[in-house]
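The complex appears here without one of its protein chains, the remainder shown in place.
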């Protein structure tokens, strides 16, 4: 099922298989394909990396569909959506049904001994970015929106609200710090190449911290915004003559109903939608990162220190 | 804005105001309205409790609308939805625009001194049920579906999957135990009345434990089911001639693609939808329950024990 | 190394081996010994259960020794200790060096097929008691002492202190509820025997919840009492002419220095001593309970419910 070479020709290769969870591939000019895992001898057909232009012959994109897709299809105004200006992260199942890749676009073909390091390079960059940078930006939106929601309903000075805001900041900035540490402790790989890669240990910590932390941020923001984040009526009711007056009267707070609804809708997207498992599995499952982290940590050095302190000589 | 009496007549009262977050009210034969909080002298107009039939003159139900509503409107088959047979919990904003309530349907009108105990009786029942019973049933669905998802993809024996399943059981059954304890330690109130109410302390613990625990269960189930819970294509692609073959080939596991998709869809509903904040705020916000719990605990007795142990005599 | 039969005689058996972590055995009139785990055919010598009086010939008790033991040895007044009236839980390594057990004191000898159920009966009682009852009593002391410490320093109304107190109550009472549920859902085993055993599932949940929760209670109480819980000088300084005046002046709060010190000392015992790992490993390690819990849960029934909801027919 994984993408692999089914025919080697003098001018290129024919590939077949599928890639799941491809964020934005259907909208990109080019897709760069690499193997999905480290490979062993005998798996040369799967050791293929290449670039392919959008909609090349034989490629089919099957898009994700979920409740947020349905809502988007029906929306009459993008401001009736939870992330109006940027939308949701659209992924697709990308199918390669005997696609021809010319030689000049093939980067790897059978060199399985390099597959592990190729993936590790991708992974360590992605984990730093995805865990410690991308999601911290998301968290800034959530924290800002939660603070606004609290101010709109006059609860922003309540001690448990302040504590919830502060805890979101703490969780998010700890991930941010991991990204900074991954970048600062990065190394030129290989030396002299001019290419710098993030530190593997801090990159993995960034991603795992975020995987756990984002659920906590969702819970804290969901606490602050209140039940309306689930039970809010449609924005259309603001224009419906039968309900407009009621909506304006009963959903207004320190601000008119529409402002309150807009910030609530943004928080619905972040706390009552796809972001929990999306963040968990983005950049690979957390369990894979736990394994990488165990490998990246220098346990022998820590044992040496502990032995020295305990006065244990081997 | 809260529901209150605007006119007292010889044959009944006229009420005005709105109730937010009314689960299922639009589909119920009758709605029983009680005050939303304990009241003080001078707030007699808000101290009103009554029953009103569905769609009485002056009542408007404004339904919630969110991504899952949109998905439901578009669905051609209920099995394309995440909770196909039971649907989502529909709430509404229920507006009372000068509704007449005849005297025989009015249970309380101005007796503010009883408003606190009326609400507390409702609250302690609801917190036991909602926190410790209702959500435990939800968790059973989630745990069963997560176990199925793991079996379908062959990961059910992996140690971290078994641990995740066991942790979900632990969290859910701890809430279950709180509901049992609330029921078992319940008391006849008032003595001789034949009416038994749950224990306040355990009821509040049930609800707060569940508020935290449900987020954890969502995270654990989301871990097990994998990224497909976010990125899955539409069920329609299983019938689309252009994609049907690819879907069947690339989404099958130990079971055909459709079975895997069905269990994934159920888990999408539970882990990537409205249930985090829904569970948190259902039965009242968790912060309110923390205050109730502090009041319900016998701190003086605990201080007495601590003093005895420390040898402190006052 | 485990206790086992080394010789079978007509009037009894000779046993050899050791039992670790024996709470209070050195002070008990009798010790009842059972196997430490489920046994298989071929391990009959280890399938031995018996009662033995204190200090029978061949028995040696080697007591635990830790910082709290040292403090107790030096104390001139029991109120200078952290748990003055009840002391710490003293365990010992109990060695059986060819101890003769007469037949009338032997309950099992070689019947390995019953070893699993014997242990399970012990375990389910112990886990209910140890996790859900014993530690809840400990927590009551801690909560009471923390509340006193807050009142003595005038912080008991600060929102984060109230929240910490409420969270300790929540955590402790959830374990309490598990013990109640384990007892209420207990069954006569075997039917007609008149012997009732606690429910296995809730008993395991009680113990695991407590294992995690006790660390949290320690952290919350340690937060409330403040740094003095670590840095407090000796009670002897209250009588030392060179320091007595300073102690009384600088350690008094809403109460004289000695009262404040006594409650701080109690909390030192509970938050800065042996109770974290003690609670974790008491009644067996938490990992063993996770395995028991996975087995006790009815996963098949949960899968059945999930399949019904998803419309999956096998």
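A, B and C label the chains in the order they appear, each numbered from 1.
The rule we apply is simple: a contact is a pair of C-beta atoms (placed from the backbone, for glycine too) under 8 Å apart; a residue touches a chain by one contact, two chains touch by 3 or more.
Since this is a predicted model, take the numbers as computed values, not measurements.
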item: Which of C:70, C:195 or C:254 contacts the chain that the document leaves out; value: C:70
item: Residue of B:43, B:163 or B:189 touching the missing chain in the full complex; value: B:163
item: Residue among C:14, C:93, C:106 or C:255 touching the omitted chain; value: C:93
item: Residues in chain C touching the chain absent from view; value: 1, 18, 20-21, 60, 62-71, 73-74, 82, 91-93, 95, 97, 160, 212, 215-216, 218-219, 222-223, 225-234, 236-237, 242-243, 246-247, 249-251, 268, 271-278, 280-282, 285-287, 290
item: Contact set of chain A toward the excluded chain (per top definition); value: 79, 83-86, 140-145, 147-148, 162-163, 165-166, 169-170, 173-174, 176-178, 180-182, 184-185, 201-202, 205-206, 208-209, 259, 262-263, 265-266, 290, 293-294, 297, 299, 301-312
item: Hidden partner chain, residues of chain B it touches; value: 159-160, 163
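The rule we apply is simple: only the chains that are shown with their structure count from here on.
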item: Cα-superposition angle relating the copies chain B and chain A, to nearest 5°; value: 180
item: Chain centre separation in whole Å, for chain C relative to chain B (CA means); value: 35
item: Chain A residues counted as touching two or more neighbouring chains; value: 160
